[in-house]
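A single protein chain has been omitted from the complex, and every remaining protein chain is retained in its original position.
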Amino acid sequence: MSTGAGRIAWARRRRAAGKLWRDFADSRSGLVGLAALLGIVLIALLAPLWISADDLSVIKATGGILTPPSGEFWLGTDHAGRSVLDLTVYGARVSLLVGIAAAVLSVGIGTIVGMLSGHFGRWVSAVLMRVTDFFLVLPALVLAIALSTMLERGLSTIILAIGVTSWPSTARLVRAQTLTIEARPYIERAQALGGGHPHILLRHVLPAVLPLVLANTTLAVGSAIISESTLAFLGLGDPSKVSWGLMLKQALDTGSVTAGAWWYLLPPGIAIVAVVLSFTLCGRALEIVVNPNLKAGRR
Amino acid sequence: MVTSLQSGKEEVVTVRLRRWGLGAVLAISTLVAAPLATPNSIPAAGAQGPVTLRVAFTTDVDSMNPFQSVLLVPTQILRMMYEYLTVASAKDSSPEPGLAERWETSSDNLTWTFHIRKGMQWSDGQPITARDVAFTYNLIMTNEDAAAANGVAVTNYESVTAKDDTTLVIKTKQPQASMLTSEVPIVPEHVWKDVKDIKNFTNTDKFPVVGSGPFVLTGYQEGQSVTLEANDKFWRGRSKVDKLQYVKYESTDAAVQGLRKGDVELVYRLTANQYKALQNEPNITTHAGNNRRYTEIIFNPGNPKADGSAFGNGNPVLKDVNFRKALAHAVDVKTIIDKVKQGLAEPATQVMPAVYPDWTFKPSESQKHNFDLAKANSLLEAAGYAKGAGGTRTDKQGKEINLRLLVTSDDAERQQIAEFVKGWFAELGVGVTVEFKGSNQVNDDTNAGNYDMAISGWSVSPDPDYQLAQQTCKVVGTELSDSNFCSTEYDALYAKQQGELDKSKRMQLVQQAQAILHDNVSAIMLYYDKQLEAYRSDRFSSFATQPAENGIIANQSGYWGYYNAVPVGAEDTQAASEPNSGLGTGAVVGIVGGAAVLVAGAVWGLSRRRRATADDRE
Partner (left out) sequence: MVDMLTTTEPVAELPGGERAAGRVRALGTARFVAVKIGGGLVSLLLVVVLGFFLFRALPGNPIRSITTDSHTSIEQIEKLRAEWGMDEPLPGQFVEYLGDLLRWDLGTSFKYKQPVGDLILGRIGPTLLLTGAALLLALVLGLWLGTRAAWRHGSRFDRLATGTSLVLWSVPTFWLGLIALMVFAVALDLFPTAGMTTPGGVDGFLPAVLDVAHHLVLPAVTLTAVTYAQYLMVMRSSLLEEMNADYLTTARAKGLTDDQVRRRHAVPNALLPTVTIIFLHTGLLVSGAVTVETVFSWPGLGLLTYNAIGFPDYPLLQGTMIVLAGAVVVMNVLADLVYRLLDPRVRAA
């Protein structure tokens, strides 16, 4: 392809992105979600500036055990005397990291499988869809529990466990989309002009499914964060990395419910709700903007 | 959300209240609520119901078959159902008469004669005789399936015979000191002789299950609850507790909520925070009992298996006893107890907990590994582990020493301990990498020797034999080893105490054996837990503890705790208030609320239907 054509393609994509943003900005709830997300991400990124490793250490904590909120500890302290506020802020880092990484992994696998099976048809498609169907019927939570007990404790394990168990729905979505796109005349034209499989997949199909994938990822982050907290609740998290799920788990294990330590139970839960809701709002707004099915339906 | 997409007409449909529909909802709700009033009616004051003790548990019940059950809670329940030949006393867990009222040994210490108490009856009225005991033991000795749970108790038995209805003779292959503490549930021959398939027999298909203990099994709901009722025929007399129920909760926190509400009367294995929170609550009494459990940090001493094969990948520096000793001096047990256990534990000396005063290890002041970082450092210097450039000590090959510490990931307390230990060892110049793994993985790794250090712990039976056996060379690298420790000197002492029937001599041997473990620093002993318990003081005024002083109520080596529980007002025979059958006033509100939602939905749907047909006719 000549550079000129490339430039035109890029300009077209820039325009598409601009339109995408304008459409997105039409959705008030989407904007609210996006703003909330940016705020949370900013806080998470800046957390190390005022929270040191000592603040998170279970042995160097300065507060009393499970003390209620006070001037010194705005959200009280946990079972080891650490500030719940610090933990909640810091926990955002792990929860977001796991959520985003797992979602990217899951949607990544789903997109590749979906595109390949949509594009190649016949036996490739049959095999890939068989695999997808298989993963779809597996009890995902059981599989994730099994995986995370089997592999070494750590964030990567959790990410992997969530990622490899949640991709099939994306694969089906992307496959359907790929089929729709490849039925369009310009793909046939490209094929007639001698465009090979990589060319068609990367130059035509991928850009076309990308918005859908983006919306899907955004939605997937929310469920991945909930999945992380569920796995942590079931005792499968990494206790050396503070996440919201781990906080809840430890709050329960150390008897905070009994102690009535609402300041230890509520912040991580509310934080999860806030982040998941933000991702969901953004994702839905995106989905409505980019999903040609939905658009077509509305004429 | 989709605000931008909709170009069509905005249809504002008012929800029309359909009066007759609402009326129907109310009418049906009342109908639903009416029958609730009957079970819900609270017995009038002074009315007498059975005294019920409901105990919350959070682990699993595997089986009610005494020959099959191996998990903690069901074996506890089986203690209530079947009496043993001899039992561990409430006072100090030393053996005292059970079905046998007295016993003697032959001069060669190989033959034991037990005299079974006359006049005892099974719960169905049949007499309990020596033949039942002989039947039970012989079944275990001859039937592999019957040996699953208690086979270990009879491995040294040559023969078991009933001379007559009251005389039982057990011949052993070798003298056996632990003879009186073999906890084998004795079953009725007249019931079990007809059981053909011991392995698949659930023991829950016919209630009440014939037994000899203080309670008989009368109900079993898999995964939910186990119900027992007082045994009138129990030879010590009927318990004041009419009904004993074990209620399954998935978490202690939920169980505590049940206690608060009065859904259960006793909860054990509380965390320190739960315990402290419950201390100030009305109608609840908390109790911290000295438990028969120890927690320790084990090392990988790099010993080979019994067949001589090496295994695992432990750091070789841990083979050096001086190195281990230095580490032992660098752990401040007092800080751990204060900070992690919130003061609710006692420092541990060795594998036999302090609740067994006859067996627990009593080190001299000079023997103790007191917390002393300076001493620890000088020990390491003397042993030739110099500090490298970065301040980290190096082994004999000049490699920096960094030890892995295996910790179960779902235990917040052990996580804290690990962080403390890491800090102290850092001051010695010994690096520590804390590895969090699932408890199964921790077990796998310690079995396979793929660790340097691990936080571990065991619950200990009244007789020292089993716990001491876990430290012998024979079990290194198996599921049975505590710390993969091995010493021929120790093994000799272990074998000697096994056959020593003179208790005071045996006590000395056990002290010596533990001294070897101590001097060789087989592990860093941390603490003996307290078991934290709480009960409804408005329903029960006291429970029997084991040991009698500062002991535990639940998880005893015996049935004392529940059997001797005293209900409030039991003196003047006034029974404790009958536990609410589960349908309080709240229930009515709840169910009616739920039902109302469903009914409203249905009625609404129906009304739409009707209207639709009416409209169509137009």
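In order of appearance the chains are A and B, and numbering begins at 1 in each one.
What we mean here is this: contacts are C-beta pairs under 8 Å (C-beta built on N, C-alpha and C of every residue); 3 or more make two chains touch, one makes a residue touch a chain.
Remember, it's a predicted structure, so these values are computed and weren't measured experimentally.
Of B:371, B:420 or B:466, which residue touches the hidden chain?
The single option touching the absent chain is B:466.
Which of B:123, B:138, B:231 or B:245 sits in contact with the chain that's absent?
B:245
Consider the whole complex, including the chain that is not shown, and state which of B:125, B:223 or B:308 touches that chain.
Result: among the candidates, B:223 touches the missing chain.
Can you work out which residue in A:64, A:139 or A:196 touches the chain that's missing from view?
Result: among the candidates, A:139 touches the missing chain.
Touching the absent chain: which residues on chain B qualify?
Residues touching the hidden chain, for chain B, are 1-3, 5-8, 10-13, 35-36, 38-39, 54, 60, 62-63, 65, 68, 70-72, 75, 144, 147-153, 155, 199-200, 202, 218-219, 221-225, 227, 243, 245, 247-251, 254-255, 257-258, 260-261, 263, 437-441, 443-444, 447, 459, 461, 466, 474-475, 478-480, 581-584, 586-587, 589-591, 593-594, 597-598, 601, 604, 608, 612, 615.
On chain A, what residues meet the omitted chain?
Chain A touches the missing chain through residues 118, 121, 129-130, 133-134, 136-146, 149-150, 162, 165-166, 169, 172-173, 175-176, 178-180, 182-183, 216, 219-220, 222-223, 226-227, 229-230, 233-234, 245, 248, 252, 257, 265, 269, 272-274, 276-277, 280-281, 283-284, 287-288, 291, 293-294, 297-299.
Heads up, the rule we're going with is that only the chains that are shown with their structure count from here on.
Across the complex, what residues on chain A touch chain B?
Touch residues, chain A against chain B: 23, 26-30, 57-59, 65-66, 79-80, 149, 152-153, 235-240, 249-250, 252-261, 281, 284-285, 288, 298.
Within their complex, state which residues of chain B touch chain A.
The contact residues of chain B facing chain A are 1-6, 251-253, 256-257, 270-278, 339, 342, 409-412, 415-416, 419-420, 423, 434-438, 440-441.
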